[in-house]
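Accompanying notes for the structure given below.
Here's a slice of the assembly, chains where they normally sit.
Chains here go by letter, A and B, matching the order in which they are written, and residues are numbered from 1 within each.
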Amino acid sequence: MSFVAPDPAFEQRTRASFARQGAMALIGAELVRVEPGRVEIALPFRPELSQQHGFFHAGMISAIADSAGGYAGFTLFPPDAGVLTVEFKLNLIAAADGERALAVGEVIRSGRTLTVCRLDAYVDKAGKRTHCATGVQTLMSLVGREGVKG
Amino acid sequence: MSFVAPDPAFEQRTRASFARQGAMALIGAELVRVEPGRVEIALPFRPELSQQHGFFHAGMISAIADSAGGYAGFTLFPPDAGVLTVEFKLNLIAAADGERALAVGEVIRSGRTLTVCRLDAYVDKAGKRTHCATGVQTLMSLVGREGVKG
């Protein structure tokens, strides 16, 4: 789908909000692409991100998938609106075994109050990309609530 | 529900596997309680775990909820079986604003191949506990696959 961002400064606003997410810095996630209704976040592997078998922990994949979807919705919000994840569901369809994970959030439906995104995650290993997770997310737009801007 | 763990060493096996999850160490999660079919994981707050508004990042809540459910299922597995998250869904029902988060995973249905868990998360703030997330998770038991033990 193709969307137009109502706020021309959507990318700057999204990058500024991402920079305030301590959790993304802690795990080493990078905001790769910001387009209207579509955001990509990359996560280079290190042992500190693993589950017990040495692959990416499902929680780390979830964290970047949730942020990718949340910011995909955020790009289409008015300048004064904050974003909240209402719920998300993720199917882990392949082992997240790779040197780098990539989460893609894409808006499917952009409403006044609720936004629905598709979430996908991939792992790259030795030049090969594997689709490792897919899901759906519901976001809420919060306007004029103190403390939730951005 | 009440379950009996087929492996008497279930707690030791669970704690050993948890200790191998680099991601749990990175975020500072602690394995609080391990019972047959029920596991609790705590996560003390620090700014490195936040989203843009200073609360726990939904991805961090998801990470401990996913691990709590995964290990709740794991306690009921035979000694040689590994655990894999097939999918999970989480509703974030209140802001995860607190000094400490607690995730509880509880087995609802324990099958030969698939296990279903309920996931809940709470935040404690100034002595008050708030239910901040609830969801459902599907796990798969993997027997005899190299590299996935535990």
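The rule is simple: a contact is a pair of C-beta atoms (placed from the backbone, for glycine too) under 8 Å apart; a residue touches a chain by one contact, two chains touch by 3 or more.
Just so we're clear, the structure is a prediction, and the values are computed from it rather than from any experiment.
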Fill in: Full complex, copies of the single sequence (shown: 2)
4
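By definition in this document, only the chains that are shown with their structure count from here on.
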Practice prompt. Please give the residue numbers of subunit A that touch subunit B in the complex, ascending.
Written response: 17-18, 20-27, 46-53, 57-60, 62-67, 70, 82, 84-92, 135, 147-148, 150
